[in-house]
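All protein chains but one are shown at their positions in the complex.
Let's turn to chain A:
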Amino acid sequence: MTTDTDKETPDLHDAAQEVLAPRKVYKMKDYVEPKQTEPFKHDWRNGVPIVIDLGRHTTRVGMAGMKDPSSVFPSITSHYKDKKLKRALNMVGNDVLIDSGVKSNMKNPFDGSIITNWNSVESILDYSFLHVGVDSRDFVESPVIMTEPLVSPFQQRLGLTELLFETYSVPKCTFGVDSLFSFYYNGGNTGLVIGSGYNSTKLIPVVGGKPILDVSKRIDWAGRQAVEYLSSSLQLKYPYFPSRINDFQVENMVKDFCYVSNDYQHEVSHYLDLDNLEKKDITLEASFNEIVKQEKTEEELRQEEEKKKQTMKKLQEQARERRLQKLLEKEHDYEYFTTMETKLKSMNKKEVVSTLREAGFDDDKDLHNYISNLERSLKRARNQDVGENDASDQPPSFDLIDIPDEKLDEEHIKEKRKQRLMKAGYDARQRAKKEKEIARKTAEEAAKKDEEWRKSDLSSWIAARRKRLRILKKRRKDRIRLKEELTDRKSRASQLRMKNIASLASEESEGRGGRKRKATNVTIDNDPNDTFGANDDDWSIYRDIAKGSDSDVEEEYEKRIYDLEEELLRYDPEFTINDTLQAQYSWKKSIIHRFVRGPRDWDPDEQHQQHQIHLNVERIRVPEIIFQPSIAGLDQCGLSELCEQTALKRLPSELGFSGDDVSSIVGDVFLTGGCTLFKNFDSRLRLEFESFLPVGMKFNVRRAEDPLLDTWRGMAKWAVTDEAKSSYITKKQYEEMGPEYLKENRMGCAHLL
């Protein structure tokens, strides 16, 4: 009905789709491959302190008094064995990244902010001293100043002092907390230091240059956890992503695209709104080798087509031949049994019973049943393509058929047999053709009637169509629901299904054996003994026991709904594209599509789109965790809550703090570390402070000039002061007093009991 009109007019479903401009696509950035091995510097001067900021992510090494570190490299090592050279060695830092074979074995000596692998640390220190240019013999002839975690466990410091004094025999060394050095470098004296680097976020109040460690706190969330979090979320968001997204790539995503939201709750609620997504969604594409489909010439294509057609034709011919053969057999059977039935009428009872028995029937009812079934299956067989493609409508000559066998020689008898077969086939084809013709005519008539109805009484036609659509939609919905219910083993639908299967099994096992019916080629499809299907409802058993996984049925429903909608779209003025099933499932309405595929439709076959990911909610969700650790299930309070508690409650009254007057300390809220580089990190904190501080209290939030390097610079600056000189532990002191001896300094190197 509608298929004809479909070809003439454009598809109304598709016509409603607007064309949107393509999105900007960013390349997924991997790590930067170093062009050369780490250069060896000659900055070392005898006796000048060596400054090492051994961070969880990056190590910075240089000489005290200098402006910038000599070497900056990632804190990674890799044990590398070269089979040809027969040498093994720990490679460190950028040298690890230079070769993918070395990189694959990459390790980091830390667990949390604690050093766990001391061999790696020794390699890193070797590497550091070597690259800074240490040139003394049998010992490192320079004091060493290093970073350590906030309130380091005793084991840690023990490990470091042991390493420095025993392996390198340094004359003296001292330690300090990174954020405090940065604060010192940026001229801070009293303030609230927030250091958020790669491993943890620290909050250290400083008064008069001295940290108050009693009230300092650490949140176990920073850059590394953010990268891990984003990495596992992306794995869940794109479970079938064709390539692996490595941590370097995720780290670059966090650095480049994540930002802190000033009003998270509001912003996140509307993040997936289409207009917002249009502005904020980021499309990233992983690099991949594009498979270019080979273009075939027209000639080749044509030849291929031809080849295909021919084999197809051949196969069809064969199949048709087989079907015809079967049809003939059935027709023969039918003829035989119908004549038997008519004969039975003229026989007496005894004869009837014996003939029936012989043929393998119980009684005449059984025979009748058998015949009607046979008739039905004949009809079905004729309806198949028998008779189609038959070029010659002219009946072939059957001149030998009517001549009795006696008058023919052997060859002619053979020929006659053949002709008889051909005639039967021809007749069958003709009958089939007729039936088909009738079916076509009724369909045509129905279409004509339908059109007349539409033209004469549009409103009732529309009403009928709408009703049909409603029913179809409901059926489809029911199917989907059933499918869902079947996934639950205890649901009513599942129980019913099991019951059906059980009853089917018991029917089959009853068995009927011992019949001698003349039914050749009996398969499940054409066994006339089987009365299954005489009633249309019989078929529903398959629907009942199928687990609802046959997508064909669903597709059929969808196709029928689609066709109906096409008609309504064409003739019903009140039925718009928004009422269609497609619109209901349009990607624009799907929150998951918008989340996973961004503000555009998705074509699963397009290679570029297969290799693309979208960052949207994650852009603010990942940095938000530092303010709401509960998002990642971390049972610690967020940064702003911690600031509030520290500023208003924890600060000790001995130092003159009461809950109301903390203006001196909030007058300089200082941010340092890589995580504070998130866009809006400072403005968000400003808003948070404003919300919990008493009205009108003045405060100031500032970021370190260089949140990444200022720690090292502060160390280099501090290392040459008199204050530093007095806080070094000398090798002699270490040997005399043991590893527990320590001089406190104001850089967070606290006495550990």
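Please note the rule applied: contacts are C-beta pairs under 8 Å (C-beta built on N, C-alpha and C of every residue); 3 or more make two chains touch, one makes a residue touch a chain; residues count from 1.
Keep this in mind: contacts and distances are computed from a predicted model.
Only one chain is not pictured, and the protein name UniProt records for it, out of "small monomeric GTPase", "Similar to Anaphase-promoting complex subunit 8 acc. no. O94556", "DEBR0S6_00848g1_1" or "Beta-adaptin-like protein", is "DEBR0S6_00848g1_1". Screening A:M422, A:A632, A:L648 or A:L687 for touch with the missing chain picks out A:A632. Touch with the chain omitted from the figure is made, among A:F73, A:Y198, A:Y271 or A:F575, by A:Y271. Interface residues of chain A with the unshown chain, by the touch rule above, are 33-35, 37, 40, 82, 84-85, 87, 89, 91, 95, 98-102, 111-112, 114, 116-119, 126-127, 129-130, 134-140, 149-156, 159, 166-169, 203, 213-214, 216-220, 229, 232-233, 236, 239, 265, 268-269, 271-272, 484, 487, 590-592, 595, 617-618, 621, 628-638, 641-642, 645, 750, 752-753.
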